[in-house]
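Sending over a structure as structure tokens; questions will come in a sec.
One protein chain omitted, others in place.
Coming up: subunit A.
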Amino acid sequence: MDRFVWSNGLLEMNETLVIQQRGVRLYDGDEKAKLDVGTALLSTHRLIWRDQKNHECCIAVPLSQVIFFEEQAAGIGKSAKIVIHLHPVSPNKEPGPYQNSKYSHIKLSFKEHGQIEFYRRLSEEMTRRRWEQTPASQAIPTGTGTQAGRTRAVGIVGIERKLEEKRKETDKNISEAFEDLSKLMEKAKEMVELSKSIANKIKEKQGDITEDETIRFKSYLLSMGIANPVTRETHGSGTHYHMQLAKQLGDMLLVPLQERGGMMALTEVYCLVNRARGMELLSPEDLVNACKMFESLKLPLRLRVFDSGVMVVQLQSHSEEEMIASALDNVTEKGSLTSEEFAKLLGLSVLLAKERLLLAEKMGHLCRDDSVEGLRFYPNLFISQA
């Protein structure tokens, strides 16, 4: 009820009366309003209510404030009603009969019937939205005077309209951006095609260029992209996809693994693989799932999870005993080693070097010195000298 403003009961310049009905009582939400029975008037711009006896008592609410409305059938001892849900009250609203209300809906209770016709005309007006086409000179007597312009953009309605415009613009921007992206994808495919044809030409003309050059060129191509990445589109989803992916990973990781001493952290694998795949990026989840298949597919690679949770891909030939033995050998030779020193010695990442030292410690071959100077590993003299 707090959406209503006092009105002089007169129609504005462009406003036309649509229908009026006597014997209407107003409800503030579900409670009877502290007003008598009156006449409900529907205009092209407003819903007006006037006290039947005291014509000075006249209130109105603009139709633009209506969100939606519904019929409520009559019952025993109950008149038929129209429930009208309204937008929140605008902060600069003119005074009305209610300062505030806990409800955001009102009800018109039709004591003398006529609700069917009233409802029909209200629906019509709400669809035609004539208040927008010919704004009343003073539809909302706000006194701020923003009536010029094609549409009235005042209060909540104005804000909503602006938001809607902004949303449309964003939508447009997004679709344009995606258009660019799909063009880029097409280009990427062309690039892959090109690299494939170059690869074939190299194969044909193998005699003309040296073996060394071929290898170098192939490695360039590999770093540019995998010719036919296994994707969900080409190989479906689920196990089959992961199996095919695992096979492809097996092929492409073999050489990098050998170069890195037989072991790579999964994060490193992830970067390498996705760099090679170019546009058909792989999710971390798919990578892990594919790596889990190495063993059942009898590929020469294994996914290994260290106690710390660090995951690595390692060559199957790369046995644990060898790893431990090499860690022990290196530490014994140097007297003691930190993870960083060991990483440098082997050309491994520090993370993996540390995992190896920890593994050797776990197996009782090394022990640690944890001081302000850092974590350092020593041959386990506690066991060997005892």
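Definition applied: a contact is a pair of C-beta atoms (placed from the backbone, for glycine too) under 8 Å apart; a residue touches a chain by one contact, two chains touch by 3 or more; residues count from 1.
We take it that contacts and distances are computed from a predicted model.
Trainee: Please identify the absent chain by the protein name in its UniProt record; candidates are "Exosome component 7", "RNA polymerase II subunit A C-terminal domain phosphatase", "Vacuolar protein-sorting-associated protein 25" or "Nitrogen permease regulator 2-domain-containing protein".
Mentor: Per the UniProt record, the undisplayed chain of the complex is "Vacuolar protein-sorting-associated protein 25".
Trainee: Among A:Leu17, A:Ile174, A:Val255 or A:Ile383, which one touches the chain that has been omitted from the display?
Mentor: That would be A:Ile383, which touches the missing chain.
Trainee: Could you tell me which of A:Thr127, A:Ser182, A:Ser296 or A:Ser371 touches the chain that is not displayed?
Mentor: A:Ser371
Trainee: Please give every residue of subunit A in contact with the chain that is not shown.
Mentor: Spelled out for subunit A, the touching residues are 336, 361-362, 364, 367-371, 376, 378, 380-383, 385-386.
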